[in-house]
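Complex shown without one protein chain; remaining protein chains in place.
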Amino acid sequence: MIQLRYFASLRESLGIGDEQIDLPDGIHDLPGLTRWLQDRNETWANTLADSRLHVAINQEIVKPDATVTDGDEVAWFPPVTGG
Amino acid sequence: MIQLRYFASLRESLGIGDEQIDLPDGIHDLPGLTRWLQDRNETWANTLADSRLHVAINQEIVKPDATVTDGDEVAWFPPVTGG
Amino acid sequence: MIRVQTEDFDPGVELERLRSRNKGQAGAMVSFTGLVRDMNEGDTVTQMTLEHYPGMTEKALEKIEQEANERWELTASLIIHRVGPLTPNDNIVFVAAASRHRKQAFLACEFMIDTLKTNAPFWKKESLPGGTRWVEPGTD
Partner (left out) sequence: MIRVQTEDFDPGVELERLRSRNKGQAGAMVSFTGLVRDMNEGDTVTQMTLEHYPGMTEKALEKIEQEANERWELTASLIIHRVGPLTPNDNIVFVAAASRHRKQAFLACEFMIDTLKTNAPFWKKESLPGGTRWVEPGTD
């Protein structure tokens, strides 16, 4: 299982804040996982195509080519605006 | 009359915080006034010889060659250490 | 110390706590307080909601505070950030640094708030008279 989380405008666009899924067969990295999610429908395809999105794995910001492993928590979010 | 003021270590060295004097004849500027005060005795001569001293006339810092006029308030003090 | 909370905080209480823990070691305390503004990009803001990523937020703030303490000699430091619904002039964030030397306290405080703005997972949503919008980075 992996835990997926979506925040702020992304959460609103996708209509979901978090979900648990089995790591899909053959998916080992972030680009693969993102493409797999984008295949769900046009909303997912467009929303996750935003090049400004950040991704955190296990609550640490990662590079776009990061590895994804069973048990991971993967989160997508727009640029942060706190402070 | 002019008002003379001395602060902090200078006040302690001279043993006086302020005094009023008639502007001495022939004195028109700060170098002249300082020399006139230094002529009082060795303590005054040495204390006012410190090149780090600041002088304010009418509560504004002035340059070493500033003009002194009857009615002025002239203050000597060491480098400031507030804050 | 870091805190993420919905309740308001009192900068005076926080500064006094920093001072009483200090016991004469530090000569300088610098604080930054971030407030909700009533205007942004020319529009009236009636409310603001702060969303965050629980868990990651705390880790991010701890990392920022730790880095500040590695880079500068601080006797104490503090980051507090509110989440949830806020109205104009409400406190959002409080960052403070105490040090023997004022330059170090200024640098550390400014580093913590600058880094928080770009690295900590908070998102602001504004309520305007005509609806809501997510704040764009760098506009507020």
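Order of writing sets the chain letters: A, B and C. Residues in each chain are counted from 1.
Keep in mind that, in the parts below, contacts are C-beta pairs under 8 Å (C-beta built on N, C-alpha and C of every residue); 3 or more make two chains touch, one makes a residue touch a chain.
Keep in mind it's a predicted model, so treat the numbers as computed, not measured.
Peer 1: Just list which of the chains on display the missing one touches.
Peer 2: Spelled out, the missing chain touches these shown chains: B, C.
Peer 1: Touching the absent chain in the whole complex: find that residue among C:6, C:25 or C:132.
Peer 2: Result: among the candidates, C:25 touches the missing chain.
Peer 1: With the missing chain put back, which residues of subunit B would touch it? List them for me.
Peer 2: Counting over the whole complex, subunit B touches the hidden chain at residues 5, 7-9, 56, 59-61, 75, 77-83.
Peer 1: Please give every residue of subunit C in contact with the chain that is not shown.
Peer 2: 10-13, 15-16, 19-20, 22-39, 88-89, 91, 100, 102, 105-106, 109-110, 113, 140
Note that only the chains that are shown with their structure count from here on.
Peer 1: Where the CA atoms of subunit A average out and where those of subunit B average out, how many Å apart are those spots?
Peer 2: That gives a centre separation of 74 Å.
Peer 1: Please compute the C-alpha centroid of subunit B, do the same for subunit C, then give the distance between them in whole Å.
Peer 2: 49
Peer 1: Using Cα averages as centroids, what's the distance between subunit A and subunit C in whole Å?
Peer 2: 27
Peer 1: Would you please write down the residue numbers of subunit A that are in contact with two or more other chains?
Peer 2: Subunit A, residues with two or more chain partners: not present.
Peer 1: Do you know which subunit C residues sit against two or more other chains?
Peer 2: Residues of subunit C never touch two or more of the other chains.
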